[in-house]
Each structure stands twice: as structure tokens, then as C-alpha cells.
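With one protein chain held back, the other chains of the complex are shown just where they sit.
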Amino acid sequence: MNTFGHLFRLSIWGESHGAQIGVTLDGVPPGLPLAESDFEADLARRRAGAAGTTPRRERDLPRIVSGLYRGRTTGAPLTVTFSNDDTRSEDYAAAALHFRPSHADATAFRKFGGFNDPRGGGHFSGRLTLTLVAAGVVAKKMLPDTVRFETRPIEIGGCTDPAHFDEVLQRAAADRDSVGGIVECRVQGIPAGLGEPFFDSAESVIAHLLFAVPAVKGVEFGSGFAGARLRGSQHNDPILDAAGRTATNHAGGIVGGITNGNELIVRAALKPTPSIGREQLTYNHETDRTEPLTIRGRHDVCIALRATVVVEAAVAIALADLTRRR
Amino acid sequence: MNTFGHLFRLSIWGESHGAQIGVTLDGVPPGLPLAESDFEADLARRRAGAAGTTPRRERDLPRIVSGLYRGRTTGAPLTVTFSNDDTRSEDYAAAALHFRPSHADATAFRKFGGFNDPRGGGHFSGRLTLTLVAAGVVAKKMLPDTVRFETRPIEIGGCTDPAHFDEVLQRAAADRDSVGGIVECRVQGIPAGLGEPFFDSAESVIAHLLFAVPAVKGVEFGSGFAGARLRGSQHNDPILDAAGRTATNHAGGIVGGITNGNELIVRAALKPTPSIGREQLTYNHETDRTEPLTIRGRHDVCIALRATVVVEAAVAIALADLTRRR
Amino acid sequence: MNTFGHLFRLSIWGESHGAQIGVTLDGVPPGLPLAESDFEADLARRRAGAAGTTPRRERDLPRIVSGLYRGRTTGAPLTVTFSNDDTRSEDYAAAALHFRPSHADATAFRKFGGFNDPRGGGHFSGRLTLTLVAAGVVAKKMLPDTVRFETRPIEIGGCTDPAHFDEVLQRAAADRDSVGGIVECRVQGIPAGLGEPFFDSAESVIAHLLFAVPAVKGVEFGSGFAGARLRGSQHNDPILDAAGRTATNHAGGIVGGITNGNELIVRAALKPTPSIGREQLTYNHETDRTEPLTIRGRHDVCIALRATVVVEAAVAIALADLTRRR
Partner (left out) sequence: MNTFGHLFRLSIWGESHGAQIGVTLDGVPPGLPLAESDFEADLARRRAGAAGTTPRRERDLPRIVSGLYRGRTTGAPLTVTFSNDDTRSEDYAAAALHFRPSHADATAFRKFGGFNDPRGGGHFSGRLTLTLVAAGVVAKKMLPDTVRFETRPIEIGGCTDPAHFDEVLQRAAADRDSVGGIVECRVQGIPAGLGEPFFDSAESVIAHLLFAVPAVKGVEFGSGFAGARLRGSQHNDPILDAAGRTATNHAGGIVGGITNGNELIVRAALKPTPSIGREQLTYNHETDRTEPLTIRGRHDVCIALRATVVVEAAVAIALADLTRRR
């Protein structure tokens, strides 16, 4: 469903090429100072323009249509909307029934009996992540002042040296191809005690949100998959003091599903952009045959770049909900 | 919270060394044939005894105390309980305030103000996974007959050759140490169309449950983290026919958060057992000092072995809930 | 929270004098024909204008901003918004801290620490019921074609003869006073089997929604409070046939929390409009004294008239959610 959270709850709606997309945030405490300009910094991080991302340039102006009075949140649901202005539906119309590989075209068509809005991916579009970014901005305001996020791509197309990321992107673009990437989010200053055993472990709630972000295919905390190759004597994090500080942090700040006050470390693996300029053979529902498809339109060479702030927003949303549940 | 699921909902309770542990399953369809003996096969997979696992031998006899009448489920909540017989609380008492590294001792102590039951990990004990296995047995009965699970450890202590797993375990045991592992679950015959955009993607729901399993620190679907190193032209799965069959399966059976009818592939990374026989320096809440701790008692050398059927159960539970929501 | 429902879920937002109010409906099946004009009939029933209601005349034009494509629902969240045009905030500003008796002014002020939007009742305004009416229109489309609603005020200001309702209203208006009323909703053609024991009985879900409607202070099904005065031999409804038809219908169509296929009968008691033209003595937060208050602005003499279609919408929403859960 399109709702997430217990005491901080978001509902999102909209399609890539519909009239508006939006998000309603319930459970925002009253009295938080908030202005539309507060969204600008994170929206800019997400916005198209960097090397390797699509040239589509929405103005992405957030409009707060409820829940705000005299510059402060009211405690009632806070709704933020974005208009869809710069759309070129004709680019996408052809693809509707000639299913793009590794896109939601085919699964959405089947699930919704062909009634889904196919333009630009419809409700499955990466454009919907705008609403997550907006929600993340509010979520961060709900967290203690001590909290600091640092989120960045740590690997692009298999390359782990940021100095060479551009090169990787340009080569892929030249080949009309795309690359995947890995984003790491580190959060300092989180209170200990967040996370609800058994099922709402901090990892469960964060991963739930991260796997809702389009293109995320893997999530790991702390040592993650690499930790499975260590021995207990290497992996265990000895506790140093009453505050729970540990000598190492293989746990990534979460033990027994509960934050321990150390730095939270989470990584998300994002698959390569499925929309590529190269011709692909794939099933055409109209002709009932496998036929060559050339995807037109504008696409990111690497989703992971634009998804960086989305990953951060997802983590912030999860932490805000867990904080309210304490 | 200790409840999970929308239309197939489980509530679990109990502590490692309390009177009972149990699980209540709500939303089980009426009329399913069920007997206590149906749980035996999966419980046996989990049970202690294999190399590398603890010698604690609960009889683990499930008792169905509600929701069953004349050998069939009634549609009312189905409750399965297990008694805790073979407990040696004294082994664990000492550890209560001398926090074991990478255990929930410290986080639980802080979250619950010291009122948590510390014996054997209390509610955080791996023993609680018995209830997940029981729930998984019922969940599998709720899935179509076409569904087939194949779940196995694919890596133990960094070793990917099953022929050498025993050796790895024995070496670790000889060193009074432990190892981590990676479990892979493959499911064939799943209907297409499971998963609810935006937030309840099939990946989100499965990962949510998997990260509730103690020791899981990473989850990936299909190509996962390795897929982030590929190009789109390599990673895309061309669709072959109207049924949605794909030439490759980097997606692991889920696109746009919705199952596409191909094999579901999910992997979970499990950290090494934190309880090891070697002495460790860690904080003692009673003395307010860092002191050497030697953990006594009986422990698995490798949680991943016993967790294999738990991972499978978690996937089955998620699929049963998603199936009921269609 | 501002979200309701399991598989048919609505999220509402907005304030009486904010920019917009709106509702997002999740779980609407794909393929339902829908147009903005479909809302007109029920919105007209709610609209101001009849004797005894406020002269405020919003155009109340619904705008569908997501979830619709080529005249049919897509299966993605359906959002309907209404602009707030005809507002006279200055009428209400004075009342903000001079708390109107039996209004949410004081409780909202305390709950939200004074940050709530006080204009026109803010998020507590009866205007929010527009979103329920809109949701009800969609809900009715989700119910089987057999379903027929008949909803009407059966008592106004203590008068049970509809021929004299106008008279009652005019007398109250002349006295600058208001009256309460009772609304009855009857629904024919409901499938048997709706309602989920134990906690989501059909009565529980319907009553939950009805008590969210401003001014509702009582809800009863079938014989209701009067039935508590009967004997079992009078009150029991003998079953006549395999379809579950009963000779009498004291149950109001629900037994054991589950619909039995007979007519559903539910009544809601609505208190008199708290906004009256007569001077009232009440606490003024600014002066910290009890002082005379004269409420200006435009108000319904009897909320029950306008609430009739809201009660019907609430019942329809509950039934739609229960129908989807079967």
C-alpha cells in the first residue's frame, strides 16, 4: 500500500505524467518551523543535471497545501504537492505494451489488468521519489539536533574511487548504456533505544522503506555481507562504556534490532538504470511476439546518483517513525 | 512490535527461559488440514544437532491450542505453543549485566530500563525463531500447490564449497570461535502480481521479516550487490512471452516491487554467532568497568545453519500475506 | 490518525480555511469508470442551502489529481482535492482563544500546544466531511450492484415527523439557536459474510468511522438502545431459509459482528450545532477569565441535515473496506 509508518505516517500518490504528485505526512509534531524553501537543498541534490543524469528539468517546486499555519506545523496532516509540468508523454506511449526489460511495465500491466497509467512509468516512476525527499526533509526536522547524515555513492559501475566516477558514467553514456551503484548512508547522533522487537527492528523498518525505492536490490547494515565472512572473534564489537560506545562498529549501530547509540551505517545496492538507448529484444504484448525495442526519452545513466538523497530520506523517515514510537 | 502482516498476521511471544513461547496466526483460511505432526519436518531442520550447532535439545513439540477443529483450521486464530523444558538459567545469569559483545544484552537493558528478562537472551533469543518456523509451515500450506522452496547455506565462514563446510565449522569450534554465513532461498511457482506498490513491494515485505530474524545483517534479491557492478545491457532481463518469462533473472523474480512469475531469489547474510568461548573484554554494568568475559553455555558455531529454515519460513510468511492481499 | 482502512484506505488532510482539502484513496480496484461529475449528486446533498443550513456556498468542485487515466481508475492511489475559495477568516479569528463551548477550540489548543490552525475550526471543521463524501462516492462504486442505500434524518430537534422538520428549524433559527437530530442509514443488498471477528466486527468498523464524523455522539444498529428493553423471545430474529433471511430484523443485518444478508440498519445521533448566535459565557484563554462570547459567521441550524450524506458515505467506506477484506 501507499502508506507507511505508525506514528509518523506518509501517504504518497501521483503518476509521472499526471496532474500532480504529492505526499501527506501524518504525525508531524505541532510547532515545527517549516517553509517551502526548506525543501530546496535536498530537492537540488536529487534534481537532474549532474553528469550521468537525465536532462529533464522539472522546477520541482514544493507546495505546502495543508498542515502549516503562520510558518509552523499545526499537528494536522501536512501535505506537499508537486506539479508535473515538463512531460513528454509521446516519448513513452509506444513503450506501453512493448514491455521494457526490467521495468515495471509488464508486472504493472498484469497486476492492474492493463488499467495502469503507462506514461513515464506512471505510479512506478522514479519521479515519485520526489515525495520521499520531501518527507525526508520533514523527518529530519523531527529528529534530535544531534543527528547528522552523511550519504554518498561509494561505488559506481564497480568503481570505488570517486575521482573516477565521472569517467565511468561518460563511458557508459557513450555506449548508450547505464551503470549501477552502491549508496552508503551514515548517521551520527542517533539516540540509543530505537527499534521495536520482534518485527519492527530498526533494520526491518529502514530496509522496508529502502526496498520501496525503485532500483534498490540489496540492503546491508554495518559489515553486512562481508561480515558473514568473518569469525565471531573478529566481528564482535566490545562495549566500552555505560553509553554503549563500542570499540569497533561491525553492527552498524544496531544490535538486537535496537540502535545502540553508535553511528548507523546502511548501504543500498541500486541496479543499473533499466532504460538504455541500445536496442533490446523483448516481448510486445500487442503483437504477441518478441521484437526489438529502442527506448527513446531522457534517462539517468546511473540511478544511484540521484537516489543518494532518496536513500537518506528513507532512512530519516524510518528513524522519525521509530523515534515517535519510543 | 511483535505482530506482523496484514491479512495473514502473526503475533509472537515468549522468552528463552520462560514458561512457553508461542505464535498466534490470524487470517488462516478455514478448512486447511493441519496436524501437530505437520510441523515436524521443518522443526527438525532447525533443531540442534548438526555439526556446528548447540547440543541443547529441546523436544520442540508444538501444541496447537486454538483454531483447529476436527483436523482442520477453523478460520479463527491458530495458536501454536512450545514449552521451555531444557533450560539452564544459571549459565546465563552472570552475563546479564556484564554485557556480551554484539548481543542484545546492552540495547535491551537500556530500552527496557533493566526490566527485560535476561535469561538466555529472553525475548531476543534465537529460540523465538521456533515460532517463525511454525508460522512458516502454515504459510506454505496457504500458498498455491505450484510453489516449491529450495533454501540452503551457500557460504559458510567465507567458504562457498558445501563439501568443505564441516571443516570450516570444526576449525572454528576448535578455536572456540564462530563463523557467519549466507543463506539463499529460491522459490519456484510463485504467482505473478504479488507485492503492493509503493511501500509494500514484495522486496520490502520479505526484507522486513528477514531483518527481524536475529543475526541477519544483509538482504539482497536476484543479482543484489553484484548487480550494482553490471551495466544495464548486461543486467536487464528481456521478456520472452506473455507469461512474463525472462531470458535471464537478475531481478530475482521481482520487478517494480511485484513478482513477475519467474523464480524468486533472495539471500540473507548472517553474522557470526556472537556467543563465543574465547574471553572477551567488554563493559560490566555492575562494576562500571571494562572487564574480561568468558561466555559459558551452549552455542551454535554458525547461526546460518540453523537459520536456513527460518529464512525460508520468513519468505513463506511474507508470500502468504501478499497472496491474501491480492 | 488521519488514515482509515485496511485494503481500502483513505487519508484525509486540510483545514477549513487553508489552501485545499483532499483525500487519497488507496486500494481502489483498477478499471472503475470515474469522472469528476460522478461526485456531483452526493456533494449536492451535502451542500449548503437547504433551510436550516449555512449560506456559505463553496462551489465544492472536486478535482481528481491522481489515480485516473482515460476515465478509469488505475489501481494507484486516487486523490481528490477541493479548493477553499469562499472563506472569511476574520469571522473566526476572534474565537481562536475565546474558546467556543462544545467546539474543538479548547481541546485542539491543548493537544497541539496552540499551534493548530484555528480559522473556521481548522482541521476539525465540518468542511473536512467533503472528503468523506467524495470517498463515499468511490466506495459505493466498489460495492456490488445489488447494494442500495437509503439514508435520511428520522428525527430533528426531537420531532419525528418529517412534515414538521422545517418548522422546527425555523423556530430554532428565529431563536438564534440550533437543534440536534438522528440520521438513519439502511442498506439493502449487502453480501452476507462481511465483518472480521473479533475486533473488526462490521459494527466496530462502521461505528469507528461514524464517530469520526463531527457531532456524532451515539451509534446504534438494528433495535439498538430500544432493543435493550426487550426480552430475548421478542428480540430474537428467527432464521427462515438457507440464505439467512430472518423473520424480523432486530439485529439490523449484523450478527456476531458479521453481516447476515438482511438489510443493514444503523442510526447516528448528532448533537445540536455548537455554534449558535446567542451570547454564551465561556473561558477566554487570553484574559484567563470567563466572559460572554457571541459567535459570528454562518452556521447550520442543524448539522444532522448536512450530515445525512456524510453518514451514508461513512457506512459505504466501511463496507468497501470489509468487502475487500473478504
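We call the chains A, B and C, going by the order they appear; numbering starts again at 1 in every chain.
Quick note on the criterion: a residue touches a chain if its C-beta (ideal position, glycine included) is under 8 Å from a C-beta of that chain, and two chains touch if they have at least 3 such contacts.
If you're wondering where the values come from, they're calculated on a predicted model, not measured in any experiment.
Among C:43, C:219 or C:264, only C:219 touches the chain that is left out of the view.
When the full complex is taken into account, the listed residue touching the unshown chain is C:269, out of C:28, C:134, C:147 or C:269. The omitted chain makes contact with chain B at the following residues, 1-3, 9, 11-15, 18-22, 24, 26-27, 30-31, 63, 65-67, 69, 72-79, 81, 111-113, 115-117, 119, 122-123. What chain C contributes to its contact with the hidden chain is residues 1-4, 12, 99, 101-104, 106-108, 110-111, 123-124, 128, 155, 157-158, 172, 175, 177-182, 192-193, 195-201, 203-205, 207-209, 211-212, 214, 216-225, 227-242, 244, 246, 250-252, 255-260, 269-276, 278, 280-283, 285, 288, 290, 304. Within chain A, the residues in touch with the undisplayed chain are 6-7, 76, 197, 325.
Throughout what follows, only the chains that are shown with their structure count from here on.
Centroid to centroid, with C-alpha atoms defining each point, chain A and chain C lie 37 Å apart.
We define each chain's centre as the mean of its Cα atoms; on that basis chain B and chain C are separated by 45 Å.
Chain contacts: chain B has residues 197 touching two or more partner chains.
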